[in-house]
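In this view, the complex is presented without one of its protein chains, the others remaining in place.
And now, chain A:
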Amino acid sequence: MNDDEFLDVLRAAAEEFDPVPAGVLRDASAALALRALDAELAALVESEALVRGDGPVTLAFESERVSVSLEISDDVLRGFVTGAAGEAVVETPRSRRAVPIVDGWFTATGVPSGLVRIRLTAADGTPVVTQWAHGTA
């Protein structure tokens, strides 16, 4: 058996013993619905996290109309926004929740680990969404 044939045998074993889980394929398929075509993108301009272990993650995003800073510690997300008011929508790939903005500040609790982004409405009505960023992982 040459190396290519041996690798084919290994590939068959991998497909049998460590296949891509069906849920992973479903989530990947569903990810297309997370496109944010309508919104102005607020890009990540600053990211700071402790290299390892505990401690809050701080993130800063900016778009033409809005700037957002986030501090994420465990499952609590606190944000400060300029250029937008009303509600902030805290989105993860599997959830979204609107929280009120009070004097620029907003807080969401019970935020799942992994990716998160924030949807806002700029003062002139333009929808704005931040890039995806890692909160706690």
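The rule we apply is simple: a contact is a pair of C-beta atoms (placed from the backbone, for glycine too) under 8 Å apart; a residue touches a chain by one contact, two chains touch by 3 or more; residues count from 1.
In this text, contacts and distances are computed from a predicted model.
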- Any idea which of "RNA polymerase sigma factor, sigma-70 family", "Sco1/SenC family protein", "Simple sugar transport system ATP-binding protein" or "L-serine deaminase" UniProt assigns to the chain that's been left out? "RNA polymerase sigma factor, sigma-70 family"
- Sole residue of A:Asp3, A:Asp38, A:Asp103 or A:Asp124 that reaches the chain not shown, by the stated touch rule: A:Asp3
- Task: Against the chain that's been left off, what residues of chain A make contact? List them.
- Result: 1, 3, 6-7, 9-18, 20-21, 23-25, 27-29, 31-32, 34-36, 49, 51-53, 93, 114-115, 131-132, 134, 136-137
